[in-house]
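Note that one protein chain of the assembly has been removed; the remaining protein chains are unaltered in position.
And now, chain A:
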Amino acid sequence: MQPLNLLLLTMLLAAVAYVLGSARSRTLAMPLGGVRHLKSLPGYYGVRAAIWCGVPALVILGLWAAFEGKMIQSIVVGTLPDTMIPDTAGEASLLMSKIGNVANGSLPPGFVEEPVAKAAELLQVLQVQSKIYMTGLVLAVALLAGFVGWVRIRPLLNAREQVEAILRWFFFACAGVAVLTTVGIVFSVVFETIRFFEQVPFFEFFFGTSWSPQLALRTDQVGSEGAFGMIPLFTGTLLISFIAMLIAAPVGLLSAIYLSEYANKRVRSTVKPLLEMLAGIPTVVYGFFAALTVAPFISDLASAIGVEASSQSALAAGLVMGIMIIPFVSSLSDDVINAVPQTLRDGSLALGATQSETMKKVIFPAALPGIMGGLLLAVSRAIGETMIVVMAAGLAANLTANPLETVTTVTVQIVTLLVGDQEFDSAKTLAAFALGAMLFISTLLLNVIALKIVRKYREQYD
């Protein structure tokens, strides 16, 4: 049976267990003089029975489905003669897909070597057997555990407490998913990064000034060594982020100030949602706008005034990224400005300061730490932004500060290296993970600092 159908069937069984469980508790309560002689309400007995029936079976099902493929694969590869055991990950996946193709009938067995045909036969058998065993085991566990749970219903059993304890554990586990995600991120980048540094020296990566990850097809080819210096990528990222912040910081901040201090209610209630609309537009749309409208416009404009500009300039990507970040900056600064106590504002105005003087000399300094925190968050957003730069910035890793030239960024390189076929033992693929690790660490640092500043600042006025 397919895992999805089995999942539905198990849930159905659990529902049946619920009905039977609550019915049994009622039956048991009858001779005692009614439901009020039960320790818990009948529904709780039902839920308890359903948990007994469903949870262990679903856990088994999940584990089986997760590891089935890998197990079968290792058994199948184990039957191959030693000469055919693949050396590299690339060959292994090629061999496996060959075996798989023979097994599902899209490749006639006569076309391949005999051991492969045999392995394919074995694969087919194992796949069928695995499905049968899985179905049998899951259903047996569901029925058996459900039955035990049902039999053990007693009037004095405190089903409510048990159910609530299990629910509480479930809630805790759900909260733990966030931690698991972080752990998953760290693990997924750390191992590949370590493997990357086994192939590429540490210093070359951090201080090298040239980036060209193309690896040669043959090892003796001229220029077969790829260059993995991340300096041009980081300067490119910083250049584009800098341009973006040059737009977003003043525009976002000033519009937040205007909206919170000057605008009347009607203006605010129309302009604010419009600004938030900018935040809701998917980044791929900004990328489209940057690549097909802003970039040609800039290069036309530049050539009209006699300056040479690349068709994929850092300026175009930075400008559009700035527009994207405006609502982010403005809503964060808005929060911070509104958090400044009204007494400060009133005090300044009472001394005869104009509104702008109050803003510039009293509120802004008071809100400054919070605003800085918000700007740092915006910078981290800009560094991690992917689609705009993938579509509008180029691939050439130039070490330049000229915004009219093409630069590339960390995120662009991660996407370029990982889209398409990958070999998980080449420095090229591993480099993407190393870059990902750097990106994760730098944005994490920025976020931690920014969140600390913002929180500390909030406490100050609470």
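Here is the rule we go by: a contact is a pair of C-beta atoms (placed from the backbone, for glycine too) under 8 Å apart; a residue touches a chain by one contact, two chains touch by 3 or more; residues count from 1.
Simple rule for what comes next: contacts and distances are computed from a predicted model.
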In UniProt, out of "succinate dehydrogenase", "NADH-quinone oxidoreductase subunit H", "Phosphate transport system permease protein PstA" or "Electron transfer flavoprotein subunit beta", the chain dropped from the view is recorded as "Phosphate transport system permease protein PstA"
Residue, one of A:Thr181, A:Ser269 or A:Ser303, that touches the chain absent here: A:Thr181
Of the listed residues A:Leu122, A:Leu157, A:Ile323 or A:Ala427, which contacts the missing chain in the full complex? A:Ile323
Touching the left-out chain: which of A:Tyr18, A:Trp52, A:Phe228 or A:Phe433? A:Phe433
Tell me which of A:Gly146, A:Gly370 or A:Gly384 is the one touching the absent chain. A:Gly384
When the complex is taken as a whole, what residues of chain A touch the one chain not shown? 4, 66-67, 69-70, 73, 160, 164, 167-168, 170-172, 174-179, 181-182, 184-185, 187-189, 191-192, 250-255, 257-259, 262, 271, 274-275, 277-278, 280-289, 291-293, 323, 326-327, 330, 352, 354-357, 359-360, 377, 380-381, 383-387, 390-391, 411, 414-415, 418-419, 424, 432-433, 436, 439-440, 443-444, 447-448, 451
